[in-house]
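Only one structure is covered here, and it is reproduced in the block below.
Here the complex is missing one protein chain, while the rest keep their positions.
Letters A, B, C, D and E name the chains as they come in the text, with residue numbers starting at 1 for each one.
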Amino acid sequence: MNLELGFFPQGEIEERVERVPTGIIDPLLMGGIPKGSVVLLIGDPKSGKTTFITQFMYNQLIGGANVIGLLVDVSRYEFISNALDFGWGLMGYLNDKLHILDAYTQRLRGGPKFSFTEEVIPDIRDTSQVIDVIKDLTTKIILNNPHVDNPLIIGAVSSLTPLFFETEEKQIYKFLEDLKAFAHKNKQVWILEMNSGVEEPHVETIIKAIVDGIIEMKLFEEEKTLRRYLRVYGMRRTRHVLSWIPYEITESGIVLQNQNL
Amino acid sequence: MNLELGFFPQGEIEERVERVPTGIIDPLLMGGIPKGSVVLLIGDPKSGKTTFITQFMYNQLIGGANVIGLLVDVSRYEFISNALDFGWGLMGYLNDKLHILDAYTQRLRGGPKFSFTEEVIPDIRDTSQVIDVIKDLTTKIILNNPHVDNPLIIGAVSSLTPLFFETEEKQIYKFLEDLKAFAHKNKQVWILEMNSGVEEPHVETIIKAIVDGIIEMKLFEEEKTLRRYLRVYGMRRTRHVLSWIPYEITESGIVLQNQNL
Amino acid sequence: MNLELGFFPQGEIEERVERVPTGIIDPLLMGGIPKGSVVLLIGDPKSGKTTFITQFMYNQLIGGANVIGLLVDVSRYEFISNALDFGWGLMGYLNDKLHILDAYTQRLRGGPKFSFTEEVIPDIRDTSQVIDVIKDLTTKIILNNPHVDNPLIIGAVSSLTPLFFETEEKQIYKFLEDLKAFAHKNKQVWILEMNSGVEEPHVETIIKAIVDGIIEMKLFEEEKTLRRYLRVYGMRRTRHVLSWIPYEITESGIVLQNQNL
Amino acid sequence: MNLELGFFPQGEIEERVERVPTGIIDPLLMGGIPKGSVVLLIGDPKSGKTTFITQFMYNQLIGGANVIGLLVDVSRYEFISNALDFGWGLMGYLNDKLHILDAYTQRLRGGPKFSFTEEVIPDIRDTSQVIDVIKDLTTKIILNNPHVDNPLIIGAVSSLTPLFFETEEKQIYKFLEDLKAFAHKNKQVWILEMNSGVEEPHVETIIKAIVDGIIEMKLFEEEKTLRRYLRVYGMRRTRHVLSWIPYEITESGIVLQNQNL
Amino acid sequence: MNLELGFFPQGEIEERVERVPTGIIDPLLMGGIPKGSVVLLIGDPKSGKTTFITQFMYNQLIGGANVIGLLVDVSRYEFISNALDFGWGLMGYLNDKLHILDAYTQRLRGGPKFSFTEEVIPDIRDTSQVIDVIKDLTTKIILNNPHVDNPLIIGAVSSLTPLFFETEEKQIYKFLEDLKAFAHKNKQVWILEMNSGVEEPHVETIIKAIVDGIIEMKLFEEEKTLRRYLRVYGMRRTRHVLSWIPYEITESGIVLQNQNL
Partner (left out) sequence: MNLELGFFPQGEIEERVERVPTGIIDPLLMGGIPKGSVVLLIGDPKSGKTTFITQFMYNQLIGGANVIGLLVDVSRYEFISNALDFGWGLMGYLNDKLHILDAYTQRLRGGPKFSFTEEVIPDIRDTSQVIDVIKDLTTKIILNNPHVDNPLIIGAVSSLTPLFFETEEKQIYKFLEDLKAFAHKNKQVWILEMNSGVEEPHVETIIKAIVDGIIEMKLFEEEKTLRRYLRVYGMRRTRHVLSWIPYEITESGIVLQNQNL
């Protein structure tokens, strides 16, 4: 496989860009995702998207960052328990660096559309409220880190998919544009999980047009066997590899298979 | 054919995961389906899905498990009689380990929407009621097994397909999410039969995104002859073979044809 | 062409299954269609479906069976006259072993929606009425054969296609499920003719999922020439050949062309 | 090209069938179209369908038959004038053997929906009226030929296409079934011109299922050049060639190009 | 490339047909378009359709014909100015042989739906009015040419495409049928420009079925480069080349590239 970077030799820009290492695909990205980016993680069912998100969150936590995890289609308990299967202990970071926003429980229960605790999103359809919660949490984190200048905040959404059943498409576009404006301003990195093939192609195209970066995970069928591939389709403000890279899901999470990286 | 496991060499996780052997495709699954899984069995008409389900149920019964069978498009009599064609005597387990929930009779007859016996589902469209019946039955089984710590309960639905004619898609998604939450909590394994090609592709994708595992059965046309193939498309918490495996339907049920397994 | 049976060597089941020889495709079916089956005969326009149906009916009559023929898109006169072109004299069996139900006349004439004779279906859209007529006729045949234990009754519908213009899809599915339940209980064999390509693919898939067996007739274009092929796509409770088999329409009806059969 | 007949060696049936020679494609049809047939002539725009129809009508007239021509998308004047370009003098047969029904003038003018002369169809949408006109004309022809036993009547429609803009599909199916019933009873041959690609595929399939015979005319693109091909897709009660046959439109009309015919 | 004519060697008909040379594609058309033809010029955006139309109009003017140009998506000024880029001086013919009907200005301005001058079409949606204007102009031209027997009148529409946004499809079909009837009667030649891919395929097919001739212009992608090709798909009453012919847009307009022509 021919791995070419979409950008010419490293230089001034590349050096100026501040990056967040993912611990997973950094060789594809000149070291990491540029700060101030909203990244779409789109892929086939069972390709390992949630594993990627969890691994990314854990790597941020051990690196010292603050992490906001918005859970839409998985419970808080299960998310943490699944992470443990890979040896990623999220539990210890709760109430400290890790902030889980639970948008799952009320959605499943169809419960009251208001929240008793600040970490429960009562109604995921109200996307402007979600933006407000993210803003409040950002403020709180900054206040909790008085001695850190501009503390690094990483966000993850697992996953966008249920939003499409309950929310008008235009409202989702607006949510993404709002989140992007906020992330740019505060130099946050957000990774948003989404199933491919659930929405019509033009919807996927519009979302890809709005976000700053796109990571794709795909199961290719080759000679009657499925193989897992991952690609950085695009990423603003950085050079990146433009090829599909094979990967495995191992006991310690996602591992790229390309020897040259 | 190249059989690669999607997961690296066996280790700690694999050992920790408790498995339910299927007696059919265990070589593809490191020995069986992880406990606490909802598995979709999706395939072409006449590919042998109901045979798979029946064979799986019978294997659980002879292995000592409790089995709940929800019949939606086949009568109780015919299901048991068809099993006998393969030499699988389900009759002896009735009223003991085997619990047949009949959602077929009332659906076909258009009869009253309430049930005279606890084993008849009066209205399959009321999916929250189905969840309640499964919960009650689970409680009953646990009470009936006072000396067993957490008795193994296996569920099967044959098949989901008629639900799509009568129920809103979102309600089916909710049913699956509810069933998954319950199965995870109680470490049950459920296998849900569904015809491929009946629903629009995005509906199949969403269902594949919700469930924990996906087994596909397909008739490929090769040189003007149909051949049967089966594949584990994905399965949470376990390594598995990612290839299409040929199989036959023999007198003793489904038999994989690959020599290397 | 490689002719493999989808089932392993003959054994106990195969011996237990009672079969109705078709006189046309028996080498593909281990000798015939299992009693208690609803079989879909689906194919291209002008592929010879009605010829197949007529030939099958005639073969049953000379074999001594009772035959119910439900005519939806061809008149009673024309059906009998066309049969004569192939040398199949149906006339002599009328009012004895052959029972023609005429659903054509009233449909075309748009006449009164009640019937003056018991052999005219006044309104084909009322599928539950059709089921009732079939039940009544079954009872009558049994009463007329007091000395025969469980007289063999064969049914044929030529064709289902007009039903789709006038009847809701769900009602057709219900009709097929009802007919299947009745045919299983009374060990009748029904063959239902249907044009492929008239309904959306998912409708064909659902119908294929409901019936017990599927026979396909197709015109393949090979090197700018059409060639006729026939296949048993699936058949419950029997082994069968899974290949496309070339056939000709000769003076004595449909003849398979494969030398090895 | 391999020309195989879809039927086995000539025999009893073939001899019994009465045929109408077309003068165009008889080598493909064992000599002609069986009497009592409704034949669909379907093809691409500009493939020569109207030329075929006109040539067929002219050949019938010089052979002594009575011809009914129903003109829907061409004026009476232009139809006759175009025929003359090929040297086919229809004029002399008017008011004698040739009966032109003009469904064009009123359709284009949007004029009054009643007719001043019996040869003008005031409203083509009223298909049952069209059937009535054909019946009346048939009676008149029989009365005019008191010394001929069962005079041969040939019909042609040029073309069905505008009907689809103004008439419900089901009504067109009914028109075709009525026309077929009438043509069978009176041993008439009707050729109906229709553009392919104007209706959805399933509509074409249903029409192909209703008619007795199908002739297709097609422009294939081969190496950036269009080539004209014609095929008998199906024809009841006769053997026929199943291959695409190249043809040219010459000064004397359509001429098949295959040397072996 | 193999250039075959769809018609056999020249003879009587060909000699009788009166032709209008196009000055562009005459080698493909036995010398020109038969008088009394409505010709569709259909093609990709930017393939040069308007250039073809303008070149054709200019060639008619220098040949002495009267030309009616109906401008729908280009202003009068720009049309004339663009022609000048190719050295075609239309200006001198205005108010004499060249009659520009401006359907652009009012359409763009949304102005009053009546016209102050006879050369402005106030509302292009009123297609019967357009026919009336063409008839009036024809009468006027004949009156202005008292000494010429049946003066040649050529029409061009640039382009039909905007009609489809504002007019019901059936009305457009009627407009074309009316224009065809009028052109046939008066032996006029009309060329109608239309973008391919703007309407659904069946609409293009119907329009192709109505018109007398079809010229296609297409950009093929060959080895990552676009190449321009032109084809006469069909033309009533004349032999014509059936191949795609490459062309260039040069300083003097469209030039066919085939050496053999």
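To be clear about the criterion, contacts are C-beta pairs under 8 Å (C-beta built on N, C-alpha and C of every residue); 3 or more make two chains touch, one makes a residue touch a chain.
What you are looking at is a predicted structure, and each value in this text was computed from that prediction instead of being measured.
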Field: Contact list for the unshown chain, restricted to visible chains
entry: A, E
- prompt: So which of A:142, A:242 or A:256 would be touching the chain we can't see?
  reply: A:242
Statement: It is residues of subunit E that touch the chain not shown, namely 45-46, 73, 75, 78, 82, 85-87, 108, 161, 165, 195-200, 219, 223-228, 248-251, 255
- prompt: Mind pulling the subunit A residues that touch the left-out chain?
  reply: 1-4, 6-8, 11-14, 16, 170, 173-174, 177-178, 181, 184, 201-202, 205-206, 208-210, 214, 229, 231, 233-237, 242-244
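Here, only the chains that are shown with their structure count from here on.
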Message: So, comparing C-alpha centroids, which chain is the farthest one from subunit B?
response: E
Most central chain, judged by mean C-alpha position against the global CA mean: C
Field: Whole-Å separation of chain centres (CA-atom averages), subunit A against subunit D
entry: 65
Field: Centroid distance [mean C-alpha coordinates] between subunit E and subunit C, Å
entry: 56
Message: From the mean C-alpha coordinate of subunit A to that of subunit B, what's the distance rounded to whole Å?
response: 33
Task: Report the topology of the inter-chain touch graph, choosing from line, ring, star, complete and other.
output: line
Task: Pull out all the chain pairs that touch, please.
output: A-B, B-C, C-D, D-E
